[in-house]
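Missing here: one protein chain of the complex. Every other protein chain is in place.
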Amino acid sequence: MEFKKIKIAVAGLGRIGKIHLDNLLQNDNVEVVAVSDPLEISRTKAMEKGIHITFVSYYEMLEATNIDAIVICSPTDTHADYVEYAAKKGLHIFCEKPLDLTLQRVKEVLHIVKMQDVKLMLGFNRRFDKEFKKVKELIQKNAIGDIHLVKTTSRDPGAPPIDYIKRSGGLFLDMAIHDFDMARFIVGSEVREVYATGAAMTNPEIGKVGDIDTAITILTFYNGVKAVIDNSREASYGYDQRLEVFGSKGMIQANNNFQDAHQLFDANGTHSSLPLHFFLERYEKAYKNEMLNFIECMASGMEMPVTGVDGLKSLQIGLAAKKSISEGRPVAIGEIDE
Amino acid sequence: MEFKKIKIAVAGLGRIGKIHLDNLLQNDNVEVVAVSDPLEISRTKAMEKGIHITFVSYYEMLEATNIDAIVICSPTDTHADYVEYAAKKGLHIFCEKPLDLTLQRVKEVLHIVKMQDVKLMLGFNRRFDKEFKKVKELIQKNAIGDIHLVKTTSRDPGAPPIDYIKRSGGLFLDMAIHDFDMARFIVGSEVREVYATGAAMTNPEIGKVGDIDTAITILTFYNGVKAVIDNSREASYGYDQRLEVFGSKGMIQANNNFQDAHQLFDANGTHSSLPLHFFLERYEKAYKNEMLNFIECMASGMEMPVTGVDGLKSLQIGLAAKKSISEGRPVAIGEIDE
Amino acid sequence: MEFKKIKIAVAGLGRIGKIHLDNLLQNDNVEVVAVSDPLEISRTKAMEKGIHITFVSYYEMLEATNIDAIVICSPTDTHADYVEYAAKKGLHIFCEKPLDLTLQRVKEVLHIVKMQDVKLMLGFNRRFDKEFKKVKELIQKNAIGDIHLVKTTSRDPGAPPIDYIKRSGGLFLDMAIHDFDMARFIVGSEVREVYATGAAMTNPEIGKVGDIDTAITILTFYNGVKAVIDNSREASYGYDQRLEVFGSKGMIQANNNFQDAHQLFDANGTHSSLPLHFFLERYEKAYKNEMLNFIECMASGMEMPVTGVDGLKSLQIGLAAKKSISEGRPVAIGEIDE
Partner (left out) sequence: MEFKKIKIAVAGLGRIGKIHLDNLLQNDNVEVVAVSDPLEISRTKAMEKGIHITFVSYYEMLEATNIDAIVICSPTDTHADYVEYAAKKGLHIFCEKPLDLTLQRVKEVLHIVKMQDVKLMLGFNRRFDKEFKKVKELIQKNAIGDIHLVKTTSRDPGAPPIDYIKRSGGLFLDMAIHDFDMARFIVGSEVREVYATGAAMTNPEIGKVGDIDTAITILTFYNGVKAVIDNSREASYGYDQRLEVFGSKGMIQANNNFQDAHQLFDANGTHSSLPLHFFLERYEKAYKNEMLNFIECMASGMEMPVTGVDGLKSLQIGLAAKKSISEGRPVAIGEIDE
């Protein structure tokens, strides 16, 4: 069999970067040509995996190597610049979300990507989780008729450091944004209005930097469907990721995933395992599927399953949620995107 | 053993009245002296059960019999008058909710009940369901620490007739009011603000009479806790009654109840039973416990577990929800109860 | 409506007798004419429920009252004589299992019942449990094709007193006999061979009186189906009653029933309720259904759903199991019933 492997470089080898790198290395249709990371330890680890060309600088890597595509896993504040640079070099791009925290910069970058005619996939990993994919499939098969209500629960096992929260845009932009994307993915329509409420209940420090740790958000879509999202930064029992879709003919639930399926019965009750601890465990296979999708779309020329526009829309919802909570009223998306 | 049975009459032998009557008949500490109902067939059925004194008129029954307590299961628009009359005769009263659809009349009646120093229990049957009681107990044992979020889901298998909806006060007053009471019961604080949204999604006729069939309500309590309630008039899969309480140390779920616990595995998947069809099946034991509580509180002189004030508070929340939906903004309880 | 109530007397008001009495009292088509019990306290309790005619002696009751049917819940060693006497008086009979611990006496009594042309129903209550009925229904609808294997698990929360064990015939005759009947009910064929093994593992006293507390029994039916039954006298977590049927097209499980459906998630794991504690809780509704069936079969003239022959067959299996365990080999039913 004669075939040409897709040549890819990876920028940023933090938690997510390492996962994407390992998944790329297992793909027989891909050649990982180079990686870049400012930390020596990360570059050394990559060399042990057989990547012989490593860079400190992203830009030098793009200049010095001959690649087809770039996988960007560097810090959020580099995303827009890196994507812009890669697009201008004609590379296909996978970039972790978000592209940027401002609508204007996101729009600028998406314009450049469009002009350069390269493919851009954004890392909304949950769309590739088997639970949520199954829900989407069942809806497409009309298993529950018309959608009336979407509910997602998303709880982290613990809050990120306060420093991260200061830079991340807060709960709505670094965490609930996944739920906003999921709701859009499930409903297949765009959001018209957002109402959000919440508080800092687990840690007063979070409140001091102007963020919340517990939130409820109601999305109203143009097609009339409503979605309710509840988020918490701190679930004592681990990562909690659930989706429920209620329709005219039935209901589908994507239940949380657990460490194992055992049950222990003793004189005190029935006991079973905790949920998978956090996103690395829960979405291990989703990350693998996500990268497979990126590669297949490049190989086939098909459209990417998550685009820059998906990132833009979720950002708008997040900004509307922030405005809603500060003004204590429902906010139309149109107010954000004037 | 020498003891005096409590003498009780039952007013109204519709669906709920028959249940309460049967539960009273099984109680060895109770003597059901008489029943009243305008329908002959209902009175005949009662006679077959051994009740020899029956009346067409509630008022005649109260005049003609010597009883300790009255159980009122007649139509909603009779409740306030019947309770007032019974209170003035010095009877203890069990009355199905709601007392009335107007705050003013409810307050009047509660004032009379207080003045007459009789006991009044209101029929919020769900508080006596084993699932919800278990959640309450676990919270009282501090199993989940401080409450951050309460979620209830309440879906009926089908909407009531349009005529009923016209008179009932609509979804918030005839259906969601149970969830409002449940949220208060669980949180143990009073509601400060209500935000509600919804639509008529299952049946346009419901919209034509000014009601909705699908709703989301967010309650904010004085202690900072939030509750989210979702309701639907029409779940194709049957009655859906769930509660989730998320706290600083854990989460409790009261799951829906099913017809049986079988599982069938075949080439198409894994299949199990539908939920119990509706409230008569789901709350069969709750009704029994409720009536037991009423009888025990009379016998012991203890305070009733659900009082007229509970009815008043839930009515306020329901009225605030209606105002919120019509004005598209959060409504403070203070606005309702000026 | 003009109709004639069925006149019934109840013999024996122990644990089971009280349950049957209460269920009969709730049935509008039945008149409980009298009860008999040697204990005064039991008779007094019955009078408080409105039964005005009570007897110390079973035989006097049958002589003195005019009844259609008798419900026998007295100790096992009275069953055969009481059934014989009632049959000779032309009464229909409900009798708790077993009729007797010897094949010969059972056969004698069944012969008399047949000659007198009265109906006899035996109290294999599990056939009326909603879980097991559902399994039977699904099999009848061919949901799993041909049956290949039946598995039942039956564990009590604690062993009965040693004195009871001495008289009861032991684990196979007082406990596993329910599973033997269940296997026959499900398979719809008769047992050809029995292999049993077991030991006294929870309490050496049980071993000293020649019984076991932990057993595995394999039944081979004439139609080739196999059933495996595991029993224990002492499950620390409560009553465990499960059934699994594996067939050519699928599998059905009747799962154990729990006190409630809550789930508590905390830092230590996921926790839920214990099973219902014992047979009174688990089979509360089964007892009600059982009595309803008895009454309906009398009213309609249909055949009883559990007959004396069912008791005979299960006794044979139990005796074969005892022989198998003492001889360490499979035993044919033919060896028992020579």
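Chains: A, B and C, in written order; residue numbering restarts at 1 for each.
Quick note on the criterion: contacts are C-beta pairs under 8 Å (C-beta built on N, C-alpha and C of every residue); 3 or more make two chains touch, one makes a residue touch a chain.
Since the model is a prediction, treat every value here as computed from it, not as a measurement.
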Looking at B:Thr152, B:Thr197 or B:Ser236, which makes contact with the chain not pictured? B:Ser236
Decide which residue listed in C:Leu103, C:Ile218 or C:Leu280 touches the omitted chain of the complex. C:Ile218
Considering the whole complex, which of B:Thr78, B:Gln116, B:Asn203 or B:Ser272 touches the chain not shown? B:Ser272
Can you work out which residue in A:Ala254, A:Ile317 or A:Ile336 touches the chain that's missing from view? A:Ala254
Residues from chain C at the interface with the omitted partner, ascending: 145-146, 148-149, 151, 155, 195, 197-199, 201-202, 214, 216, 218, 220, 224, 226, 228, 230, 232, 234-237, 240, 246, 248-251, 328-330
Interface with the undisplayed chain - residues on chain B: 235-237, 258, 265-267, 269-275
Residues of chain A (touch criterion as defined above) contacting the omitted chain: 1, 22, 25-26, 28, 44, 48-49, 130-131, 134-135, 138, 143-144, 249-257, 259-267, 273
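Please note the rule applied: only the chains that are shown with their structure count from here on.
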Whole-Å gap between the CA centroids of chain A and chain C: 58
With centres defined as the mean C-alpha position, give me the chain B-chain C separation in Å. 39
Can you list every residue of chain A that touches 2 or more other chains, as numbers and ranges? 235-237
